[in-house]
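Left out: one protein chain. Kept in place: all the others.
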Amino acid sequence: MRERTIFTLVVLSLVLVIIGYLVATQVDLSGLMPEQAATSSVLVDKLFNFLMGVAVVIFLLVEGALIYAVIRFRRRAGDETEGPAIHGNNTLEIVWTLVPAIIVIVISIYSYRVLTQIERPVDSPLVVRVIGQQFIWSFEYPESGVTSSSLHLPVDRPVQFQIEAKDVIHSFWVPEFRLKRDATPGQIDELTITPTQLGRYPIRCAELCGAGHAAMVGEVVVETHEQFDAWIAAGGRDAVEGGLADDDGDTSVAPDGRSVFVEFGCGACHLLSDGGGAGIVGPALDGISNIAASRVDGLGAEEYLYASITDPNSYVVEGFAEGVMPLIYTELMTPEQIDALVEYMLTQ
Amino acid sequence: MSVQNTAQDEHFRAGKALGLDHLKLGMWLFVGSEVMFFGGLIAAFLHYKVNTPSPVETALLDVTLVGINTFILLTSSFTVVLGLARAQNDDRAGLMRFLGLTALLGTVFLAGQVYEFVALYQEGVTLSSSVFGSSFFTLTGFHGLHVLIGVGWALATLAKAVRGGYSRDDHIGVEIFGLYWHFVDIVWIVLFTIIYLI
Amino acid sequence: MEGSSSVTKKKSVRAYVLVFFALALITLIELLLSSMSLNLTRSLLNTLFVVFSLGKAVLVAAFYMHLRSDNRFYTYIFIIPVALLLVFALLVIIR
Partner (left out) sequence: MSVETPTASKPIEWRRYFRWNTDHKVIGIQYLVTTFFFFMVGGALAMLIRTELAQPGQDLLNGVEYNRFLTNHGSVMIFLWIIPVLAGLGNYLIPLMIGARDMAFPNLNALSFWLIPPAGVLMIASFFVGAAESGWTAYVPLSVTAPMGQTVWAVSVVLLGFSSIFGAINFVTTVLTMRAEGMGFWDLPLFVWGMLATALMVLLATPVLTAGLVLIAMDRLAGTLFFAVAAGGNPIFWQNVFWFYSHPAVYIMILPAMGVISEVFPVFSRKPIFGYKAIAISSMAISVLGLTVWAHHMFTSGMNPALRIPFMITSMIIAVPTGIKIFSWLATMWEGKLRFNTPMLFALGFISLFLIGGITGIFLASIPVDLHVHDTYFVVAHLHFVLFGGSVSAVYAALYYWFPKITGRQYDERLGATHFWLNFLGTNLSYLPLFVAGLLGMPRRVADYAPEFAIYNQLATLGAFLLGISTLPFLYNVIISWIKGPKAGDNPWEALTLEWQTSSPPPEHNFETAPVLSRWPYDFGEKVSPADASEASASAGD
């Protein structure tokens, strides 16, 4: 009797361990994660798979025992007796204290090793300053002095991000890289990543930073070294010319104002039906062309709109606070982009 | 079946298991949580003292004045225990004398603190002059608030004594007040060191 | 409450007085140390101050708050938060 129980237990735990091993190593869990676009992604996913293996085993064990007990030990109709007066079992209790302890220690060690691999210092990385502010990301390349609102990275070269914030806490996160780091005002935090996959991925702000938090989405472009060099050489501008999906870097096309509006995230703060903006931090821009001319004496609609974007504090709309609208658009946009934007607003 | 009729009603009502008095236990638990409250403020003060020092403003602190004030607060703790000893000895007049003295010393301490605050404000150290100013006034201010509450409590205890309260067998009220007062004193001992001496 | 009958009264008052003088003396030494420019390093001074204030706090707690003679349990209630606060403050200070 007792031997049979022990035998069953041994077989059961073997089966469970095998299932766990299969989940951890064989089962393809990539459907649960975004694309792997950096060295860190691979490491994190491996660890995640391992944890899934452990989790599945524990889950099956506990739920299995629970369901078995519910079926096997339910009270039959008319049975008024009680169960046996068992108060405990030292061996069993030691086992279920020690085994989880060992498991979590193993998990800790493995996690620690992955962490040191992810955060290993690298030689001569590409340094990029990441600046978060409500509700836009901007990027500076100190080596070349380029400033941009989209992040371009050469593939397979380690990048060191120096992350900071201008107003409140934001969090720099590229799901495809599996890493995030808060951008905290008053300090600079470093994060090293080596992108391995060409492509475009979203940069999502992961820390609640105000009304436009959901719209604080940027874009990272991982490209070949040649493309990257060309982009830098052009002052970080041509690839984003005209805003959206414009890979060929054709500079002759005049930028499209609506795309600029979308790309620079104006909609995080402004309502503008045509441009997809739903923000309420700043005044609604629907119908702005009608009132722009009457805002400031002596400024026509076009001049006023231009000033609103390049020098927002020069005139502050009633009911809104000064200094909320970012002051960096002249830095981030080309003059053509600003012109296109103004022209676009005049049609709204 | 678990309930039997016994004559244990006294125990049932008063609750003195483990030899712990419930009022005293309650007060100690409160003091324990107060330690953590001041702990939060002290952590803030030390954090900024270490990471964002303000040597100029720190130099403006008048250590001698505050040293005297410290001595006054220590003395007030002394008068509380003397009062308790009087109460235990059924000497109500003595108790009243020492409670009054305690309240007086507490008030003098507060006056000293107000004087210190005013002087610092005149020199430009304010709540919003620097993180030092912020954490200094917040920390010492909340301690001062505790002293103020203590003075009120001392007067209330005094009032009860005047109305004939407290005796050899019933002085727990004085003892509980004493616990609070000494705790506030200990907080000051710590604050004096971390703010003025170190 | 706890065994402080009139018999023990004299003795405890003497203890109270002695403690008071000790507290006063330590405070005086602290003041002197901080105002005189002795040839002591800052860290030595700071250590001294910490030790002194710890001593004062322990005296008040042990004698004036009766922790010395009362149930041990009260001492634990007091010590545990103090220990935790030290850990917290230390971890918070390290940036």
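For clarity, chains are labelled A, B and C in written order, and residue numbers in each chain start from 1.
In this section, contacts are C-beta pairs under 8 Å (C-beta built on N, C-alpha and C of every residue); 3 or more make two chains touch, one makes a residue touch a chain.
All values reported here derive from a predicted model rather than from experimental measurement.
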Exercise for the section: Just list which of the chains on display the missing one touches. Expected result: A, B, C
Handout entry: Contact residue for the chain not shown (choose from A:16, A:33 or A:127)
Key = A:33
Fill in the blank from the handout: Per the whole complex, from A:23, A:44 or A:153 the residue touching the absent chain is A:44
Fill in the blank from the handout: Of A:16, A:107, A:293 or A:346, the residue that touches the missing chain is A:107
Fill in the blank from the handout: Given A:181, A:200 or A:295, the correct residue touching the omitted chain is A:181
Handout entry: Selected from A:19, A:122, A:206 or A:328 as touching the chain missing from the view
Key = A:206
Completion exercise
Contacts from subunit C to the absent chain lie at residues 80-81, 84, 87-88, 91-92, 94-95
Practice task
List the residues of subunit A that touch the chain left out of this view.
Solution key: 32-34, 40, 43-44, 47-48, 51, 54-55, 58-59, 62-63, 65-66, 69-70, 73-75, 79, 81-93, 96-97, 100-101, 103-105, 107-108, 111-112, 114-115, 118-119, 163, 167-169, 171, 173, 175-176, 178-182, 184-187, 189, 202, 204-215, 217, 268, 278-281
Fill in the blank from the handout: Against the hidden chain, subunit B presents residues 1-6, 8-9, 11-13, 15-18, 20-22, 25-26, 29-30, 32-41, 43-44, 47-48, 51-52, 127-128, 130-131, 133-135, 137-138, 142
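Note that only the chains that are shown with their structure count from here on.
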Exercise for the section: Just give me the whole-number Å value for how far the CA centre of subunit A lies from that of subunit C. Expected result: 51
Problem - Approximate Å spacing (C-alpha centroids) for the pair subunit A, subunit B - result: 50
Handout entry: Residues within subunit B bordering two or more other chains
Key = none
Exercise for the section: Any chance you could list the residues of subunit C touching two or more other chains? Expected result: none
Completion exercise
Listed in rising order, the residues of subunit B that touch subunit C in the complex are 18-21, 24-25, 28-29, 31-33, 35-36, 38-39, 42-43, 46-47, 50-51, 63-64, 67, 70-71, 74-75, 77-78, 80-82, 85, 88-90, 168, 171-172, 175, 178-179, 182-183, 185-186, 189-190, 192-193, 196-198
Fill in the blank from the handout: Within their complex, subunit C touches subunit B through residues 1, 4-6, 9, 12-13, 16-17, 19-20, 23-24, 27, 30-31, 33-35, 46, 49-50, 52-53, 56-57, 60-61, 63-66, 70-71, 73-74, 77-78, 80-82, 84-85, 88-89, 92-93, 95
